[in-house]
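Accompanying notes for the structure given below.
Right after this comes chain A.
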Amino acid sequence: MSIQNIERRRFDALIIGAGGGGLRAALQLAEAEASVAVVSKVFPTRSHTVAAQGGMNAALANVLPDNWHWHMFDTVKGSDYLGDQDAIEYMCRAAPKVVYEMEHFGVPFSRLDNGKIYQRPFGGQSQNFGGDQAARTCAAADRTGHAILHSLYQQNIRAKTNFFDEYFAVDLLKDEAGNVLGAFVFNIHTGEELIIEAKTTLLATGGAGQLYRTTTNAMINTGDGMAMALRAGLPLQDMEFFQFHPTGIAGRGMLITEGARGEGGYLVNVKGERLMERYAPKAKDLASRDVVSRAIYTEVKEGRGCGPEQDHVMLKLDHLGTDVIQKRLPGIRQTCITFLGIDPAEHPIPVYPTAHYTMGGIPTDRFGRVVTPVKDTPEEVVNGLYAAGECACVSVHGANRLGGNSILDILVFGRAAANHIIDYLKDVRYHKPMDENSVDRAYERLHRWDRTGDGESVEQLRKDLKRTMEDNCGVFRTRDILENGVKEVHKLQERMKNARITDHSGLFNTARVEALELENLMDVALATVYSACARQESRGAHSRIDFPERNDIHWMKHTLFFRENCKLDFKPVRTKPLSVASFPPKARVY
Partner candidate 1 sequence: MSAPGLQGLRPWIVQRISAAFIAVFILYFTICIAQFEVFDFDHWQQWLALPFNNMAMALFIVAVLWHAWIGVRDVILDYVHPVVLRMFLFTLVMSVLVGSGLWGLRALFNLHVA
Partner candidate 2 sequence: MRFKIYRYNPETDKEPWMQEYRLDDIRPGMMLLDALLAIKEKDPTLGFRRSCKEGVCGSDGMNINGTNGLACITLLSDLKEPVEIRPLPRLPVIRDLIVDMEPFYKQYRDVKPYLTVKDPLPEVELKQSPDDRDKLDGLYECILCGCCTTSCPSFWWNPDKFLGPAALLQAARFIMDTRDQATGERLDALDDPFKLFRCHTIMNCVQVCPKGLNPTRAIGEIKKIMVKKSL
C-alpha cells in the first residue's frame, strides 16, 4: 500500500501492549469514558504476564503483621538503594488498594480460613525494617499472573475497550516539537498498515528476556517498546541491571517460582548441603534474587554442582508433601512432570540462574510520564508519552527487583499512568498535527524488509546475539568481557544491515515480525552492554568481578543510554520519599 492511502484512526489514548500494565491502564481509561485503542502483537491473554507464578506483594497483613512502610524498606534495600524512593513509597502505599481492586475484578486468589486473600512469604521480605520474615505475596496458587491477566482482559470486555489484536507497532509518531502523537502499526493478519493518532500513547510492551539464550521469558519479549523509545531519541535507564532468576529449570529455562522456596523449599548442592546457609545465614533461601543467583553460580563454579556435568543445583520440595505441592504449586508440578518427567513431590528439581527480568527501561516519573534530560534538567516530561511495567523504569526496582513486585509494578503504574492521562486529556482537547517525516521513517523501517536477494539470515543473527549476550553480559561481569560484548553487538548490528527475509507475503508474515523484533533486540542489547560496561561497581544484579564493592560516592546514580552515538548520561537517584524519612544506603546483608 502506498503511504498516502494508509488508513488513519483517532483515539484519545493508544496503549501498546496488552499485558497486565496495558490492560490495567486500558480499563481505567475505558471506565473514564476515554476512547482507548489497545494494540498488541498477540491476543491479550497470550501476553507474558500470564506466566507470572508466585504473586504480588501488598502489606495486607492477612497472615503476619505488616505495613506498607516495611514493604517500602524491603524494596529500597532490595533495589540496592538505586530505586527512586518517591516512586517506591507511592507503590507500596497503593499496593493494598490495587490488590483489593484486582480481587473485585474477579481474580480467584487463594484463600485463608477466614476468607481473606492468602499470602505467602517471598524473598527479601521482612517485618519491622529487616526483622523476621514477612508473608506479603498475594497468590492465586502458582498461577497468579494468569489469574490477573485473564481477569483484566475480562473486565476490558465488559468496559468495551477497542482491541487491535495481532497488530505490530513499528514506531512512535511525533511532531517537530517532540510531542508523541501516536504510532505506526500494521495488521499482522493482512499486512495492512494503520496510523493511529492519539492524544496520549502508553508503552506497556514488557521486557527483553529474549536477549538471552536461556530465559524464563516468552518468545514475544523482545523489548519492542524500549527500542521504539530509543529510536524516538529517548534514553533507556539502568539497562545494565538484568535479573537472573535463581530457579529456572537447568538448561531449559522454565521458571520455578520463588513461591516454591516461600512454601518451604530449599536449594542443595551435590553434597546435599543447604547452600544458602553459607551466603545468607538469616534469610537463607529467601534472600534477594541477585544474592541467591550469585550463590548458585559460585557453588557450581567451585565444583559443588549436581548432575553429570556438575552444572546446576537442586531445589528440594519433596519434604513439603504432595498436598501442599498440589494445592499451592500445581502449575510448577505440572511443568516439571511435562519437561523433566519428574514429580517435585518425590524428586528435587535441577535449577540454575536464568535470564528473567529487565530492571531497566524507559525512564518515567511516578505518574508514568516518560522523562528525558533536556539541557540542564535531568527529567523533562515528554508530552503525550507514557510508559508502564517492565518496559519502563520508574524506578522502583533499582538494581534488583524483589519477587512479587513486578505484578505490583505493572498494576500500580498502569493505573497511575491512566489516571494522569485522564487529567491530561482534560487540557489537551484536540489531536495535534503530526510530522509526516516520522510517518515516512516508520514506513521505511517496515518496508526495508521488502528487499529481496541474498543476505544474512535473521535466524542466524538472533542466535548469535543471544549467545553474545549470554557470554558477555551474564551474572558475573568484567571489563574485558563487557568490552568484548560491546564490540560483538556492534558487529552484529553491522551484519543486521545486510539481513534479508525470504518471505514477502502480506498474510500473517511471521518472518517479517521476527525480523522487526530482532532489530528491537539489537538496540536493547547495545543499551545493555554499554550501560554495563560503564558502571564500575557491583550493585544488585550487576556484579563486576573487577569492581566487587558497591560505590555510593560515585555510582549512586541512574545510567541513561541514548541510541545516537551510543551516548551515556547519568542522573541522580531520587532518595527523598513522598512523606517519610529517606532510607540511606546501608550494607546489604540477608
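Please note the rule applied: a residue touches a chain if its C-beta (ideal position, glycine included) is under 8 Å from a C-beta of that chain, and two chains touch if they have at least 3 such contacts; residues count from 1.
These made the cut because all candidates are chains of the complex that A comes from, given by their letters.
In this text the structure is predicted, and so the values were computed from the model without any measurement.
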Selected neighbour of chain A [touch, this complex] from 1 or 2: 2
Interface residues, chain A side, partner candidate 2 - complex: 42-43, 45-48, 50-51, 99-100, 103-106, 108-117, 140, 143, 146-147, 150-151, 154-155, 157-158, 189, 218-220, 254, 331, 334-335, 338-341, 457-459, 501-503, 505-511, 514
